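Everything below concerns the one structure shown next.
A protein chain is absent from this complex, but the other protein chains hold their places.
As written, the chains take the letters A, B and C, and residue 1 is the first residue of each chain.
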Amino acid sequence: MPDLTTRIGNLTMRSPVMLASGTVGYGPEYEGIIDFGVTGAIVTKTITLKLREGNAPPRLVETHGGLLNAIGLENVGLERFLAEKLREAARLGVPVVASVAGTSPEEFGQLAAAVGERDEVAAIELNISCPNVERPRNPVWSDPAAVTEIVSAARAATSKTLSLKLSPNTSDILSVAEAAERAGADALTVANTLPGMRIDIKRRRPALGNTTGGLSGAALMPVNLALVWKVAGHVSIPVIGSGGLADTGDALEFLAAGAAAVQVGTALFANPAAPAEIVKGLETYMEENNLASMDELIGMAREERRICTETT
Amino acid sequence: MPDLTTRIGNLTMRSPVMLASGTVGYGPEYEGIIDFGVTGAIVTKTITLKLREGNAPPRLVETHGGLLNAIGLENVGLERFLAEKLREAARLGVPVVASVAGTSPEEFGQLAAAVGERDEVAAIELNISCPNVERPRNPVWSDPAAVTEIVSAARAATSKTLSLKLSPNTSDILSVAEAAERAGADALTVANTLPGMRIDIKRRRPALGNTTGGLSGAALMPVNLALVWKVAGHVSIPVIGSGGLADTGDALEFLAAGAAAVQVGTALFANPAAPAEIVKGLETYMEENNLASMDELIGMAREERRICTETT
Amino acid sequence: MTKASVSPTCYLFTFEADPEFPTPRSGQFVNVAVSDDLTLRRPFSIAGIPAPGRFDLLVEMRGKGTRALAEKPIGSAVGVMGPLGNEFTLPEPGDVSLLVAGGIGTAGLRLLAQELRLGGHRIRTLVGARTSEGLLHHVLPSQAGDEEPSLEVATDDGSEGFHGTVTGLLKRALGEPDAPARVYCCGPPAMIAAVAGIAAKAGVPCEALLEEMMACGVGACRGCVVATRSGYKAVCSDGPVFDTSELVLEELVRA
Partner (left out) sequence: MTKASVSPTCYLFTFEADPEFPTPRSGQFVNVAVSDDLTLRRPFSIAGIPAPGRFDLLVEMRGKGTRALAEKPIGSAVGVMGPLGNEFTLPEPGDVSLLVAGGIGTAGLRLLAQELRLGGHRIRTLVGARTSEGLLHHVLPSQAGDEEPSLEVATDDGSEGFHGTVTGLLKRALGEPDAPARVYCCGPPAMIAAVAGIAAKAGVPCEALLEEMMACGVGACRGCVVATRSGYKAVCSDGPVFDTSELVLEELVRA
C-alpha cells in the first residue's frame, strides 16, 4: 500500500487531500456526506474577531466552468468559534485547520494566539484576501511589506503550523511568497479566488449583491496551477494547492507542479465524494507507478527548479 | 433600425463588435468564413519590429471552459507586415487596427510611427503583455511608470487613435489605466489573457512547450468583465472589452458594464459566425428595448460611477 | 427516473430513491447533479410521493441545468442529495389551510397538499400564472369529493379564471367567513411579498417556501441567504420554509 501520509510543518495528515476554507463551513454541516475519514484536514470557514453578517444576496452566480461567490466572510466570530464550532469540528476525527482573517497585523496576531492555544487546532491558515482591509490600490495580498507584518505578528503569537493563503490577483506573487517565508510562515496556500463579476442583463444590475465576487472552480484551475508551479520553484516551505481541482487527474497536476498537498473546494458542491475519490485515485496511481510515498509524487513534472515566463 | 455605429477616438466602426488580436491572424485567413461586413474592425496579430518564430509546440491546450495558448507572438515582423499583410487586410473592407509590441518605449514609438503613417491603419493597439520584456518581478503591465513611458512614446510618434491593451494579471489595474489616460491613450482594451498552465500527467511535463500560457475563453470572462466595470468607472476614455465573450448576452454584459466596444477572440474558433450573430443580437435587443444608439446601451448596468470592492 | 410533460415548459419527473433515502416531508428539497458540465447542482422541491421509495420533481425549464435534466434518457441514474431543508408547520386539526402558488411555485406546495389531504386537513388552493399555459393546478391532488369549491385559478392576462394576480383571490378568500387559519405560499418573490403583506394585515400566520441560488445545500457555504429580522438565514438549512413575519420583505424582491 502506498503511503499518503502528508506533513506540512507539524501538521500530519492521512492524505494530501484537504477541504478548502469556506466550502465546508465548520465541518459538521457535511457530516454523513463527506467521508472525513480519508481526508487530510478540514480548513474552517475564515474566522474574524467579531461575528460577520456577510454581504447582501445574491451571493452566488455560476459562470462557465466556474462559480462566483461574494459571501463576505459571514462567520460566527472568534468567541463562538472557540466556544462551539471548534469542539464540534474536532469531533469529526480529522485535523482542523483554523482559517483566520484580521484587519491589521495586530488582529492577525490576536486571532492566531487565540486559536493557536487550542488543542483542537492542528494548524492555522492566514487568509489575507480579506475584504475588510480596503486598500483598492495596493491590496495586502500583493504588498510584501504588509505580508511581512501580518505573518510576523501571527508567528510571534503561536508556535502552531502557519500557512499563508495567497491571492492569484497579483502580478508578483514571488515577492509575497518570499516575504511570507522570511517572516516565518511554515507553508503557503496557493491560492484563493480571483475577483470577477457577471451582470444580470434582465435586471441591468450586477448579478451579485456585492457587485464583484471571487471566481473559483475548474475555470480558475490553470491560473492557480501556474502560481503553484512558480511559487513551489521559488520557496523552500511546502505549498498547498487550491483552485478548481475536481478529480484525481487535477490533483496529480497540482502535486506534479510541486504542491505538497491540495485543497478541494468548489468541486464539493457538485460531488461531495470528490475528496474520497481523489484519495483512492492517488493510491491507485502510486501503486501503478511504483511510487511508495508522497515525496516521489511531489514536483514530478519539474525537470529542474526554474522560473517560468509568461507568454501570449 | 437601431444604429450600432461605434466611435473610439477617430476610429469609426459599423458595429461595436471587433475581432481580437491573435485570433484572426492578419484577416485574410478567415476570408469567406467570417462575415467581415458587419464587424467593427479587425485587430491584427501583434507585430514586433523583427519577425518572431514563436514558441516551441505544443502551443495550445484546452482547459475547462477555456483555452491556454503560448504562441509566443509569432508574427511576420514590421517590414513584411507593412509590405504585404497590411495591404491584404485592408482589402477586406473593414477597418484594420494594428496591434504592436515593443521591448522598450522607443520600440513602441518606432512601431507606432511606422504603422501610424499608413492609411490602411485605422487605429493602433499597444500590446504590453509582451513576453519579450522579461521583468518577472514587476511586469510592464502592472507598472504605471513603464506604461507612462510606452504610451507617451507612441503618442509622440503618431496622431492615430491609440488603445492600450491591459493585462488582467495585476492587483492594481486602475493605476495603470490612469497612467495610460494621462499619457495620451485614446482608449483602453480590457483585457488580455491571464497566465495559466496545465500539466500532462502522462508525460509528467507541462502541457505547453513554453510551460505557461495565456488563459482565454469563457473561463476568463468574469475576471475581465470585473476589470471593465472597474476601469470604465474610473477613466473618461472609452474601454474596449475583451475576454471570453461568445454570444449576444455576453456582449451585452460587457457593454452594460461600461465597455464602448467588444472584441471576439477565442469564441471564433468554435463559431466563426459569432461576430455576425452578436451584431444581429444587439440590433434585436436594441429594437425590443427601444434603444436607438450605442450610447443608451453603454454602462446601462451602472447605477452611478462607483468603485467596486472585491470580496470573498 | 421517468418523466412526463405537464405544460409547455414543465416536466414531472418520478425518481426511484435509494433504499437509505429518508421519506421526505413537505417543504424539503433535493440538490440534483443535473450535468457534469455545470459547477453546481440544482435544487428542486420534492413535489410528491407517488409511492413509498419514490418521489416526484416538478421542474420548469429555466436554463442549462433544467434542460440538461430534461434531456436525460428515461431510466438514467441521477445524483440526488437530500432530502434537505426544513418542513412546513402543519396546521391544527380542523383549521382550514390556504395554499397560494404562483407559476412553478405549485411544485413547492404539491407535497404539502398531498400530506394535508392524507392527514384529513381541509385545504383551499389558489393557483396563479401569467397565462393559462403557465397554470399547473392540474398536477395537484384531485379535488374530487370536496364539499366546497376548493380550487381557484388566476391569470395575469385573464386567459383562464380570475383576471389578475393570485393576490386578488387571496384578499377575497381571507375576507370570507370560515376564512383559512393558515397560509402557505410559493412563487416569485414579488408574489410572496404581496401574500405575506396581505396575510399579516389579516393576522393569519403565513409560511413561504423561498428560492435562492445554492451551492452546498447543507448550510456550509452561506451562499443562499435571505434577509430575516434576525439577520441573514440560509435558505438551504434554516429554510427553505420561512414564517413570512420573519422575512425582511423589502429585501426579498430584487431591484
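To be clear about the criterion, contacts are C-beta pairs under 8 Å (C-beta built on N, C-alpha and C of every residue); 3 or more make two chains touch, one makes a residue touch a chain.
Quick caveat: nothing in here was measured; it's all calculated off a predicted structure.
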Chains in view that touch the one left out, judged over the entire complex: B
Residue among B:54, B:144 or B:184 that touches the chain left out of view: B:54
Among B:7, B:118, B:182 or B:205, the residue in touch with the chain that has been omitted: B:205
Residue among B:69, B:110 or B:224 touching the omitted chain: B:69
Residue ranges of subunit B at the interface with the undisplayed chain: 22-25, 29-30, 33, 45, 53-54, 56-63, 65-67, 69, 71, 74, 203, 205, 217-218, 266, 268-272
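Throughout what follows, only the chains that are shown with their structure count from here on.
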Innermost chain, taking as reference the mean of every protein Cα atom displayed: A
Reference subunit C; chain at largest CA-centroid distance: B
Distance between the centres, which are taken as Cα means, of subunit B and subunit A, whole angstrom: 32
Chain centre separation in whole Å, for subunit C relative to subunit B (CA means): 46
Rounded Å distance, subunit A centre to subunit C centre (Cα mean): 37
